[in-house]
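All protein chains of the complex are present and in place, except for one that has been dropped.
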Amino acid sequence: MTSFSGKKLTCVRSGRIVFTSLNFMISQGEVLYLKGPNGSGKSTLLRLMAGILRPSNGALTWNNNDIHDDEGLFRSRVHYVGHQDAIKAGLTVEENIRFWVEMNYCMKEKYSIQTALKVFSLDNLSTLPARFLSAGQRKRLNLARLSATYAPLWLLDEPTNSLDSDSVRILSRAISDHQQNGGMVAIATHEDLDLKDNVLNLSEFTNLRAPPQGYNAW
Amino acid sequence: MPGKPLQVFISVIRRELLLAIRHGADSCMIVSFFLIVVILFLLGVGPEPGILSRISAGIIWVSALLSVMLSMDRLFQPDYEDGSLDLLILSSLPLELIVLAKIFSHWLTTGFPLIIISPLLALFLNMGTPGYSTLLIALVLGTPTLSLVGAIGAALILGARRSGVLLSVLILPLFIPIMIFGVSAVDAALTNVSSKPPLLMLGALLLTALVLCPWASAAALRQAAE
Partner (left out) sequence: MFNYFANPFRFLRLTSKLQPITMLVALAAIGLGLFYALVESPPDYQQSETVRIMYVHVPAAWMAMFCYVTIACSSAVALIWRHMLANIIAKSTAPIGASFTFLALATGSLWGKPMWGAWWVWDARLTSMLILFFLYLGYIVLYNAFDDQSRGARAAAILSIVGVINIPIIKFSVDWWNTLHQPASVIKINGPTVHPSMLTPLMLMAVGYMALYFWLLFIRTRAELNINKVRKMLIQQTETH
């Protein structure tokens, strides 16, 4: 049974403690909701989980192995969807997604760009240059990467932003499919996706009044 | 798995070249900038053939330096702005190799056109015929080094205020050795001295930069994404 967990995570950004002593655990087939007010560190935690950021303290483990022991292997297990859509206006819809599929091709054997575009109902736009896409279509194109190649861990940062209700339904179906196939998801969202599972409330870890020992005002 | 990293490497190059072709005006702009700077020098110094041929190599190199420097901020800035950088960091190919692929495509779209057009400029500047072949060899060895060194600066300025001016302050001092050896190779050929030593130095600089620069740029990109 695979699991992805973080222990005693502390993150300091620009001299400010974002969260401290944060623990989480995601097992196969689980969805972890990140809740908390603005500035509580949801995006930071997701970037930390992806390995883009390093924690100031604590460790992230995959089946009890530190993810920084083999970063290449860990990267191949992650799909990260951030605030920005990573779309080049000069390339067509299909060229955009094909590039990211090729970039992840090393470990992820089976993929289908057409199916992925169909899942997120972009198949009739595939030859359109991406500069003509609306904000919602761009978001869907970015999300289509999730279905194009397989990665067990999905990290989604506000994926429902600028999506209409139909697209939100498509996304929640994709997430529950992924869950049933034994995938793991960590998601920060304000939308109700009716997939209640584990909830991690980040405001519990922003311990402002008493900074941890050793950090004494520095 | 074997062979796959090479495919990924090639697909980075293909994407960069595709983007360069789709935004073809960018490359043309760099070449026209190169031309205009040389012509400005010409007008500033005056058309006296003796002086021009004496300083021709210096003018061409300084103009090439400035053109490469100007084109540098487009290397990582778009990826940083649209979030592609995060995904490049998370992709299966080591970031150092992605950086190398991007630098190579950058050189193909900026440094290479400069090399092609440089004989024409040498003609404008009344350079002696023995200088032509050496100028070409020196540019072939020198412009990739400019792109490699410039990539470090381009990665460091991501997210900074007034990044364009900042970039020039950071990387122009680092370009000095490349220019010195490039100019002295051509000058040697024009004065019938062996141009081999400065060319060998340019080659050595290229090899050193090839090893160190992708590594430093990747480190700079990682900290920019943090």
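By written order: A and B. Residues from 1 in each chain.
As a working rule, contacts are C-beta pairs under 8 Å (C-beta built on N, C-alpha and C of every residue); 3 or more make two chains touch, one makes a residue touch a chain.
Because the structure is predicted, anything quoted here is derived from the model rather than measured.
The chain that is not drawn here is touched, among residues B:Val38, B:Leu170 or B:Leu190, by B:Leu170.
Screening B:Val8, B:Ile60 or B:Ile157 against the full complex identifies B:Ile157 as the residue touching the chain left out.
Across B:Ile13, B:Leu136 or B:Ala219, the residue that sits in touch with the chain not pictured is B:Ala219. In the full complex, the hidden chain is touched by chain B at residues 152, 156-157, 159-163, 166, 169-170, 172-174, 176-177, 180-181, 184, 187, 198, 201, 205, 212, 216, 219-220, 223-224, 226. Mapped onto chain A, the footprint of the missing chain covers residues 13-16, 56, 208-209, 211, 216-218.
Here is the rule we go by: only the chains that are shown with their structure count from here on.
Here the CA centre of chain A is 36 Å from the CA centre of chain B. Looking at the complex, you find that chain B touches chain A at residues 1, 4-5, 7-8, 11-12, 15, 18-19, 22-23, 78, 81-84, 86-94, 225-226.
By the touch criterion given at the top, residues 47, 50-54, 72, 75-76, 78, 80, 82-88, 90-91, 95, 99-100, 102-107 of chain A touch chain B in their complex.
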